[in-house]
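Got a structure for you, questions after.
Of the protein chains in this complex, all but one are displayed in their positions.
Every chain is named by a letter (A, B and C) in the order it is written, and numbering of its residues begins at 1.
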Amino acid sequence: MATETELFAGIPKIPYVPDAGARDVLCFKHYSAEEVLLGRKMEDWLRFSVCYWHSFCGTGADPFGFQTLHRPWNEGATPMECAKKRLHAAFEFFTKLGVKYYTFHDRDMSPEGSTLEESNRNLDEMTDLALQLQIRTGVKVLWVTCNLFAHSRYMNGAATNPDCHVLAFAGAQVKKGLDVAKKLGAENFVFWGGREGFYSIHNTDVAAELKHMANFFKMVVKYKEKIGLKCQFLIEPKPKEPCKHQYDYDAMSVIGFLKHYELDSHFKLNIEPNHTTLAGHSYEHDVVMASVFGMLGSVDSNTGSPDLGWDTDQFPMDIRNTTMIMKTVIEQGGLQPGGLNFDAKVRRESTDLEDLFIAHIGAMDAFARGLRNAVRIIEEGVVTSMVKERYMSFSHGIGQKVEDGSASLEELEDFVKQNGEPKVTSGKQEKYETVFNHYL
Amino acid sequence: MATETELFAGIPKIPYVPDAGARDVLCFKHYSAEEVLLGRKMEDWLRFSVCYWHSFCGTGADPFGFQTLHRPWNEGATPMECAKKRLHAAFEFFTKLGVKYYTFHDRDMSPEGSTLEESNRNLDEMTDLALQLQIRTGVKVLWVTCNLFAHSRYMNGAATNPDCHVLAFAGAQVKKGLDVAKKLGAENFVFWGGREGFYSIHNTDVAAELKHMANFFKMVVKYKEKIGLKCQFLIEPKPKEPCKHQYDYDAMSVIGFLKHYELDSHFKLNIEPNHTTLAGHSYEHDVVMASVFGMLGSVDSNTGSPDLGWDTDQFPMDIRNTTMIMKTVIEQGGLQPGGLNFDAKVRRESTDLEDLFIAHIGAMDAFARGLRNAVRIIEEGVVTSMVKERYMSFSHGIGQKVEDGSASLEELEDFVKQNGEPKVTSGKQEKYETVFNHYL
Amino acid sequence: MATETELFAGIPKIPYVPDAGARDVLCFKHYSAEEVLLGRKMEDWLRFSVCYWHSFCGTGADPFGFQTLHRPWNEGATPMECAKKRLHAAFEFFTKLGVKYYTFHDRDMSPEGSTLEESNRNLDEMTDLALQLQIRTGVKVLWVTCNLFAHSRYMNGAATNPDCHVLAFAGAQVKKGLDVAKKLGAENFVFWGGREGFYSIHNTDVAAELKHMANFFKMVVKYKEKIGLKCQFLIEPKPKEPCKHQYDYDAMSVIGFLKHYELDSHFKLNIEPNHTTLAGHSYEHDVVMASVFGMLGSVDSNTGSPDLGWDTDQFPMDIRNTTMIMKTVIEQGGLQPGGLNFDAKVRRESTDLEDLFIAHIGAMDAFARGLRNAVRIIEEGVVTSMVKERYMSFSHGIGQKVEDGSASLEELEDFVKQNGEPKVTSGKQEKYETVFNHYL
Partner (left out) sequence: MATETELFAGIPKIPYVPDAGARDVLCFKHYSAEEVLLGRKMEDWLRFSVCYWHSFCGTGADPFGFQTLHRPWNEGATPMECAKKRLHAAFEFFTKLGVKYYTFHDRDMSPEGSTLEESNRNLDEMTDLALQLQIRTGVKVLWVTCNLFAHSRYMNGAATNPDCHVLAFAGAQVKKGLDVAKKLGAENFVFWGGREGFYSIHNTDVAAELKHMANFFKMVVKYKEKIGLKCQFLIEPKPKEPCKHQYDYDAMSVIGFLKHYELDSHFKLNIEPNHTTLAGHSYEHDVVMASVFGMLGSVDSNTGSPDLGWDTDQFPMDIRNTTMIMKTVIEQGGLQPGGLNFDAKVRRESTDLEDLFIAHIGAMDAFARGLRNAVRIIEEGVVTSMVKERYMSFSHGIGQKVEDGSASLEELEDFVKQNGEPKVTSGKQEKYETVFNHYL
């Protein structure tokens, strides 16, 4: 079988060559899987995952242009034949790249049939093959998700569709997805509600839709428990696109929703920075916020351009950003069972097969640099101690009472009457920025 | 006393003259306070409020220019003399305009002293006068708020300041603010956390700051209960400005925060559409979302320009927007004890004293038109029945089970196996838009 | 042949029924083609045009979902058979709607072949039929354009492609497009440089690309003159999407480019408001700016949502916006030979065939209301005289010298030395807004 799937024939397993020059873009210069930092291997801090849809199903079509990416694995007599060829190619790629995880939608891996039953049969056949390839290669599923947005039936939403028949279809599809997650040992299961929102407020009953979405999630939780599926559930926020407004706007919106419907113990968040910036936040914002609320489950490591108003799903290349993400990840003790999933696609103009490698290598190196920087920041402790000192007043006296919740307004007033005006303390933002730059 | 405060001498009480021509901008053409719509007077649906800070304290200074607005009520020998003259002028204005409510910050009404004690004494003296003027004119306080952002001590935050001494000062100030609210019979009390957020993530301990903010609110709730203050607490979301990131980003962020810290039964939201649009939402979005979650307490009726990235606090003039707001307000049964507060300022180039009247009249008429439109939409029921029909599948069968939370994934799958693919149903957005236009 | 093309069988010619109720969305309530306003028929002020690509070629696919719109005119045995059926359907639609113009790309009307020669033969055959249908119905071509962005060959640009072979292909295609424009009597010819820009500054030689684009336009001008084509050339600005940056960013960018390369006498602009708002301007901005510079040729009458960062090409429904556009159009004496082209698509969820009518009717009525409003504003002259009065100082004395360019800094200084500080004059923005609202 090896021969027929050797689609990246010219490309050997990617080595780590730390001193490679600028033009040598088919080796790692920073990412060294086995190297230990802060007591953990690089690959365990970074837990990279390749996404199946962009990298193996993407065609390069955009709203203004047709297919540009013609992949050899898509040449087959039937949809199922292509699907299998594609899966082989993907595992060849994972292996050569040295990535231990992949992620997929049910409908990426396996073609949708004309009935639910046919779709499920296709999925059974394909996941049999996937399981076999997982065992052979050691590559595992970081997360599975169900595609509840691409088929025309979902045009008005899935769990929030005004027609309960569509919601039922989504439920049936997710039921199968959960079975597949169990079968393949997925470590997480993601819900991205691409069409759970609205295009026009005029035709939408928001209250009804939110309740339906909550009830949908409750059924999902019940079924997960029933089948003994152990993976972590994750919701992936996005503010808009394709919808005008998506209910899972950003980390805090999802946290508010989950808490309102008492679902918060069953879900964490999968944060995609390109979605975060579309919601008007800075790159690292939702990773930080989710982490602070104990809800950071996984990260879709990609990037957009701050001057563009749509999701471009570019490979993350900015060391400043990767440093900020890895600092947060280290501070919360790692992402496991989550990881860093490359929900990123090569540009539609990047038509060479090698571009798929170059893009992943460039991004993995960008994260490896980010990790190394974050480790140095944490190990040297300069920033940490500057911050600790800044909040020191909460460790004693009236500050401690505020901290532990035992103070009252009357006590605060008494404190001010005794101590008068607070002294001025510089925030020293430029000093922090300058020190931070030292580590980049 | 009447003579000395007659600062709007040339302007009589604003009449309602429905057929006034285009140039006549000193009368109402649409707002008729006593007219009854859907069983309630216009003034009870609209509950307009004038904001003290923009309309009576504003100077027209902006980050690139000095004062342009030179108000006669600011000419006085001492700050307290000015403050009193200003308050008289304001009540003259409220009365001539025919608005029954006003809103203010503690520091608008009364100059800050060099100590907390002096500030409190000033506030006592000023609120004695305010109470007197309220009784004389029948004008009431829609809400009070404490200014916890303008003084330099708050530059790094109030309840989220890294220095607990500053937090204590904020607590002392709010304690007095609550006393004032009780004294003046304020129907609501607003918290706008203008500096509760960060300018740089590098120097900020987000987890600590959020906890301090929650503990601060808990003290405030306790003191409110202690003094028997009956008003509604409101939090006003804003995404950014002056901060780079404000914790109360938008309605859902605040709801998430309140639920996480179990504060949600004590607070509702005061939504400002200019803040909503800065958070990347449509004009009416947060009003709708807050209402859906049962958290809409009041509205700061203003507008921004969608092409500008900062808060311009313009008077709301777009009938489409006012119609959407009033439709939501009617559907939730009104805003009481909240209202429509004109958190809006005349442009700094609008230097004539009459511009203050023209702006309020134009905005009140815009809301009166919005109310009339919304009433017609609701009374005729065309849109309502279109929406109802759209969600009809949830009123019976499997839909009803989803609605009441008794369905399971297995049942949904069975339903699909029996009923196959859902039928295609047009969302008919353009029809909704066309019908909506009919009412504008 | 009439029978076989009767695809909108249930829908008769759209009547004008000014007092139709809210639910009756299949008649005009405001647009009355023959009615005369300011000495010109409504249809001559409005010069509506249906766009072929969205309304007849659109499938409803978006970056996250598959086709939703299954049109009967796309069911045929061969691409050419479909193309002809589609064209018949389109003319049936134009006629029933009562619109006199249409616009199209070469590749919408006629399928691309495997060679340039085959594509050209297809286009010849299809335009023969188009000409026949134009003569039979009286419907005319507002403008033609060449699709230089959808085929994968154009992925890196057409006139700005780094490979001159692609530029040559674009040139050959435009040559044929100009021949077609002449054959069909197109009144304008549009260039939209969707891929003339860059995705990454790193791989781009901006100076070279701009020069190539200019030289390309010079060849186009020469060929137009050679064949005696009389139509107006138009460039359509767009800031981004699909590119990260498009050279024709907005009206002023194009004007700068045209003047730099001395092409400005040969081109005007086709302004699309959805592109204008994506460039950070207000809805009417580029229409106004192009008009002021004598460069407003035509308008793509659509709209986006200000909270979305991509081109949604919605039907324009906001009366405020249509009023602003029509006021500018009237002030420049009309758009002829340009028009109001509905570069707008029904939402992908608007799957009923009637939605295509409803959307156009709603938008035509929105423009008819805008026209009526603008006519009233201009006829009553209130706003005009307020503005005239505001600039009166330029009609005499030192102002007149500034106006005619004969003043000097020395004279300005002398004037100030004699006259001192200028008096304060209110900008009265709220008054203007209130008066403007009177006409909506």
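Basically, a contact is a pair of C-beta atoms (placed from the backbone, for glycine too) under 8 Å apart; a residue touches a chain by one contact, two chains touch by 3 or more.
Remember, it's a predicted structure, so these values are computed and weren't measured experimentally.
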Option from A:40, A:183, A:266 or A:428 whose C-beta touches the chain left out: A:428
Touch with the omitted chain, as defined above, among A:151, A:281, A:372 or A:401: A:281
Absent-chain contact - pick from C:69, C:133, C:150 or C:220: C:220
Which residue of B:29, B:47 or B:240 touches the chain not shown here: B:240
Contact with the hidden chain (one of A:12, A:306 or A:405): A:306
Where the missing chain touches chain C, by residue: 115-117, 152-153, 155-156, 162-172, 174-175, 178, 199-208, 210-212, 215-216, 218-220, 222-223, 239-240, 244-245, 249-250, 252-257, 259-260, 278-282, 284-285, 288-289, 292-293, 324, 383, 386-387, 390-391, 393-394, 397-399, 402-403, 405, 407-410, 412-413, 415-417, 419-425, 427-429, 432-433, 436
On chain B, residues whose C-beta touches the chain left out of the figure: 60, 62-68, 149-152, 154-156, 194-195, 199-200, 240-242, 244-245, 278, 305, 307-311, 347-349, 351
Residues from chain A at the interface with the omitted partner, ascending: 21-23, 25, 29, 68, 277, 280-282, 285, 305-307, 315, 317-320, 346-347, 349-352, 355, 358-359, 361-362, 365-366, 380, 382, 424-431, 433-435, 437-440
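Definition applied: only the chains that are shown with their structure count from here on.
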Chain pair bearing the highest count of C-beta contacts: A-B
Centroid spacing, where centroids are CA-atom means, of chain A and chain C in whole angstrom: 40
Residues of chain B engaged with two or more neighbouring chains: 280-282, 285, 424-425, 427-429, 433
